[in-house]
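A quick write-up on the structure given underneath.
A single protein chain has been removed from this complex, and every other one stays in its place.
Note that the chains take the letters A, B and C in the order they are written out, and that residue 1 is the start of every chain.
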């Protein structure tokens, strides 16, 4: 019997190594695998390359940090690949001090590079970023009269994903805007670990409504995480 | 009020020009927009480039032809881009006689090129086809130690699509294996024309279950086409 | 821009959003960027079907929900809770940017730091060396949408021009902007340069030119 459910956070995090590239889904607090992120902090892997839409919000001095910012603050992130680094964030501080590297890329290029990794496309051309700082050092070629730059796939050793419902095959559905990066990161992770709000039987999710088929999923942990918080 | 429904086949086919590239969805007879294909035959556009998974089944001499084979037989297809040309088909005959050009490509490359057109990716590298006849004349570059070839996007002037249910915004869902090429061809067509088995009100299709959002759809025609036939 | 002394009253953020919203016709698919552009959604009449796209995987965003009707799972690209029109849909980030980059949006409305006479846009950083780099989806939108309209204050807080012959900040995309809505005027970007197609009441063409580095043309 296929059963991708794990019974503990330790099992969910087993084998994540120093130096790993970790894809972390979510947009704002919606669809963000917060429990798995806490699990990763607890687990201890360091020297990570983290791929995430935003490297964290504005940090008020003295306020508690969590999530990506906490991982950075603990010195566990070597490099972040993201579409937002805010100057007044923990990530901004670490980049300014030269303690962490940041590759800031257009959000659509980020999404497409992740999807490409999952789909076996090693590289593709895109007009996004041509003629900007993003194009520095990249090959340029013209298509349909527009300059395009060559971008490479962005695979993860690990993907951390949040689902609304999951079954033991690892089939997933997402609630509303929590879908965001989750399905494509699930595709692009060599090891895809999911936290799910709800568990259902195999066959309960209609075949036409499954968003992420279990083929992209390795481990599922049941975490009743509650509603996303309102974050800016 | 947005209303993408058209009331006649003539309206559905209006403006399709000689020389157009037409994407035709479906796999076997499932998800094949047969009524629209008949409409295209009736409408009269010629010198077409047709993009379709299979250029047609084995033809028994004397048997009636329909669909793609009929379009070819009427001399309306300049070129077919496909993953299957059978020697003993109408398409095979026309290719053999030099009356029609055929570009035969791996099915996954076909799908990815169509999706790329819809997603604004002008070209991408893939290992599929490297070192084979498919690679002839194509740029080769090595990624992760494997030779990859450069493939270009495959946009359509027109896409012909079959849906199970549609609303007036052009939101679509598909039944079972009829999904196949339909969503990606809808993305890649400058003019996307849909035949739908069923019509529903806006808001009736749950937002989480819509497979093709209306942004990819231009015209919808209600055609109660019945079940797909069993074809080989 | 001391309005009392000058006999005209520059638009506020809401005024700019409302002015821009007037010009969006029914049936368009529109992405609204972070900042003033987000406010545009609240000024599209409820009976005009404009389909608002959000990068985080939504089509059909409606006006902000009443406080007790918020859905915590439904936020826009500015991380604000929003509501969904009937007919709206959800999809993942690659599909969302396929819409953007594949040329499927009729319009995107972006905030701006600077716009140049050739349509160049700068809206994500003030210099190449800045630590903060907030690119987000702006480069994708600026390159991918059929039309790019920018909405921004006509000048900076300390009175520096933002409508320029050439951008001095790092570009978001080259030659992408077709129209600019400011708190003073509406300008079309044309092959001849900026053409003034609307001004706020009480403002003269020469006064507008005085706030503008790039040369302006009368419509």
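By definition in this document, a contact is a pair of C-beta atoms (placed from the backbone, for glycine too) under 8 Å apart; a residue touches a chain by one contact, two chains touch by 3 or more.
Just so it is clear, the model here is predicted, and its values are computed rather than measured.
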Checklist entry - So which shown chains sit in contact with the chain we cannot see? => result A, B
Next on the checklist: Touch as defined at the start, partner being the missing chain; which of B:46, B:108 or B:203 qualifies?
Outcome noted: B:108
Item to check | Of B:22, B:37, B:50 or B:85, the one touching the omitted chain in the full complex | outcome: B:85
Next on the checklist: I'm checking contacts with the chain that's been left out. Which of B:21, B:34, B:49 or B:126 qualifies?
Outcome noted: B:126
Item to check | Residue of A:87, A:191 or A:210 in touch with the missing chain, whole complex considered | outcome: A:210
Next on the checklist: In the complete complex, the non-displayed chain touches which residues of chain B?
Outcome noted: 27-30, 83-88, 92, 95-96, 102, 104-109, 111-112, 114-115, 126-134, 174-184, 211, 227-232
Next on the checklist: Touching the absent chain: which residues on chain A qualify?
Outcome noted: 1-2, 115, 117-121, 167, 169, 171, 187, 202-203, 205, 207-208, 210, 213-216
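Simple rule for what comes next: only the chains that are shown with their structure count from here on.
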Item to check | Furthest chain, CA centroid comparison against chain C | outcome: B
Checklist entry - From the C-alpha centre of chain A to that of chain B, how far is it in Å? => result 33
Item to check | Where chain B and chain C are represented by their mean Cα positions, the distance between them in whole Å | outcome: 36
Checklist outcome for this item: By the touch definition above, chain C meets two or more other chains at residues 84, 90-91, 94, 97, 100-101, 144
Checklist entry - Listing for chain A: what residues touch at least two other chains? => result 112, 126-127, 174-176
